[in-house]
Each structure stands twice: as structure tokens, then as C-alpha cells.
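Some chains have been omitted; the remaining ones sit where they do in the full complex.
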Amino acid sequence: MADEATRAVEAILMVAEEPIEPHLLAELLEVSPARVEELCATLAAAYEADDRGFVLVKVAGGYRFQSHPDLAPYVERFVLGGQSARLSAPALETLAIVAYRQPVSRAQVAAIRGVNADAVMRTLQQRGYVDEVARDPGPGQAILYGTTRLFLEKLGLNSLADLPPVADFVPGRETVEALERGLGVAEE
Amino acid sequence: MPYEVSTPVYEGPFDLLLHLITREEVDLWEVPLAAIVDAYLAEIERMGVLDLEVATEFLVVAATLVELKCRRLLPGPDDVELDEELALFEARDLLLARLLECKTFRDAGSALARLAAAAGASHPRTAGLEAPFLEITPDLLAGVGPLDLRAAYLRATAPRPAPRVELDHVAPVRISVAEVVEELASVLPSAGRMSFRRLTAGLPTRLDVIVCFLAVLELYKQGRVELDQAVTFGELDVRWTGAPTGAGDLAAVDTYDG
């Protein structure tokens, strides 16, 4: 017999429109946030064991119900057209710079990419992936950008800590050597 | 080795250079100098007059490459100054560091795309409240301001396939050459002679330096300064000769204000 707190989590998440943070659930259920995390883990495991067509996930700091990724072909037939346009390669590269270097100004992004970043940054902001998060305290008070909650949701991440470490992308020995050869650094 | 420079649209000098080195898998030293220069010139031409900052980046990268290549063609390291050699190594290392940084974020961007694709297979429930609960819901627009609404509108209308004129290339130049000419005309007479490097030491962006350079050329054209450069790429000396001109001439200076 499922206990009331577990059932209440299911009921609330069923009517929620965005990820619900554990501390809010804890407040509503009058249990500790740690207990909420336990309950949610148990539920998620139960759905998986029962081979349900939905999953309970933690994304952008909260819990929510989602369709099982296996069933994307069916769901996409249903929500046809709801897919947002994919980001271009320059937009992705810029998004990565913001994600890993935030808070960061447009000028800093442009310096890394070697091109003016205004158009791409505006696209990312329009799409809701990045937003202004602060002002540079230094002279000029440049606007500093960071990634948004929507960014986490779109990438299925619970927090920025779940981003793959940037070290994973630092070019390997072979690439570095190829570049060095290209620039004539390494002697042949 | 036959080499063709194809020119798709590059996202800046690092993109082009990465392409030349990695995707084409060529040793830049085996590519004729002219081909490298052509590729860069083609890029700059494609950009037209719109983005001076990018054009300058391209030029800096191209110049570094050409210099590296020239140096390599020279007989040996003995006959070049050690300082110059070190400066060249430094430029090359800087270029390498920036290329590596650029490549890092490009690969990180691809990883983000993979994450987004994986996450996109699982759709969230957003059905919201059932009718009976809707009636007891407090103000849904609490905390929503006009700017939130505007942001939502822009989000909703963002992925537009229709072609639009992008205004973003037209970075407005905040300083005009005329202003800098005026400024120099007030600073230089007391200084007498000053190197261009010192003249531009405090300037925040490359664009300011360029505008200052144009201003110096303008003063030269008006016969108010003498320019002297002992060696190629050496210090540029600016000397005030002070041939007087009326204020009317200053007004005639072209403005480069975007």
C-alpha cells in the first residue's frame, strides 16, 4: 500500500506545469526535502520496473513527469510541429561558451569566437536559452549573460553541475599536433 | 600539390583557419602563400565594409600566417634578430591557443546538441490544473511584467524561416575620425613627436586604434604631421609639423560612423 506522501507527490506532479523543487514538495507534504528525494527515487524506480510509458525525472532543479524517450516516435506523431527549430553550429558554439564561462559579456564571447557575437547572442536570448544575469562591476558595466532554466530543461540537465566537464572537449594530442604542424610549430 | 580554396561562409578567422588546417588536412606550408591570402581576401570581400572588427581579426590572423610562412622560407634562424624570433613564436603560440579554445567550444557545442536531442525525445507533461482547481487559483499573472510578455512574444516568434535583414553586422562606431583628428591636433603640438604605439596605448578596442590611425593619415594628408617608419612593421613615428589649417577643414573630414 503506497503511503499518502508518495501518492501526493504523484498527484501534484500530475497537475504541475513545470519542474517542482523538492523543498516545495516537502513543504506541501510536511516531510523533509531528503524524504521527498527518497520518495521520488522510489517512484521513478517503480515506473521503470513496471515498464511504464512515462518517467519521473529531475530537471532544472525540480521533478516532473515526462513521456518515456523510447516512445518518442508515437509522441512526436501526436505533438507534430511542436519541435523547436534546431540551433545552428555557430549558435551552439556560442551557447557552449556562455554555458561554460558564465557570467560572460558579449565582448568576451566575441573575443573567443573571433567574430561579432551580437546576432547569435540575440537569437539565443530570443529562444530563451540565455539571458542577462548581471552587470560587470568594472568600467562600462557590460551586460553579463548566463544560461537559463529553460536551457537546463531543453538539455535535460538538473543543474549546471551536470554539464559534461569542459575538459572533455579540450582537443586531444592528435588535434593539437595537427594544429601545431599546420602552424609550423612542430619540426618535421 | 593542387590546392583549391573553397569558400563557404566562415564564422570568422579561427573558423577559416581551423578549416584550412584540420578539415582540409593540409600542411599550411605546402599551400601556396597566394592561396592562403586569397582565401582570406575572399572572406573579407564577402563581408564587404560591414564589419570592420571581423575584417581586422582576419587580417591579423592572415598577417601572422604570412609572416610565419615567410620566416620559414628564409635561409636560417641565424640572420634574424632573437627578439623578432621570440615575438613571432609568441604570436604563433597565441594563435595556437586561440585555435584550441575555438575548437574546444565547438566540440562542446556539438555535445550540447547531443544532450538536447536526447532530452528532446522525452516530452514534459504541461497539462496543468484540472478545471475545479482552476477556480481557486490566485492571479496567474502575478509577477509577470510587460517585459516578460515581450520576451515571451520574441520566444514564440523566434524561429522564423523567412529571410530578414540582419542589422547586427552594422556595429555602430561610436567615435568619428573627425573627433579624433581634433583631439590629436590638441595633443600633438605640445608633445612634438610621439610613436603611434604610445599614441594608442590607452585605447580600449582595436577599432579605436584603427580610427586613430585613420585620423593620423588624415592629418598627414592635411600636411600637419610627418610620418616616419624606420623599418617595416617597426615603430611609426608621428611628428607634429603644425601647418595651420582652419576649422573648416576638420568639418570636411569623412565620418566613419557606421
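For clarity, chains are labelled A and B in written order, and residue numbers in each chain start from 1.
The definition used in the following text is that a contact is a pair of C-beta atoms (placed from the backbone, for glycine too) under 8 Å apart; a residue touches a chain by one contact, two chains touch by 3 or more.
Nothing here was measured: the structure is a model prediction, and the numbers come from that model.
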Counting all copies in the complete complex yields A x2, B x1
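As a convention for this text, only the chains that are shown with their structure count from here on.
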Taking each chain's mean CA coordinate, chain A and chain B are separated, in whole Å, by 30
Chain A residues touching chain B in their complex are 13-18, 54-55, 57, 59, 64-69, 72, 75, 79, 83-87, 89-90, 92-97, 99-100, 110, 112-116, 118-119, 122-123, 125-128, 153-157, 164, 166, 168-171, 175-176, 178-185
Chain B contacts chain A in the complex at 11-15, 20-22, 25-29, 51, 53-54, 57, 61, 65, 68-69, 72, 92-93, 95-96, 98-113, 115-116, 118-130, 133, 151, 154-155, 158-159, 161, 166, 168-169, 171
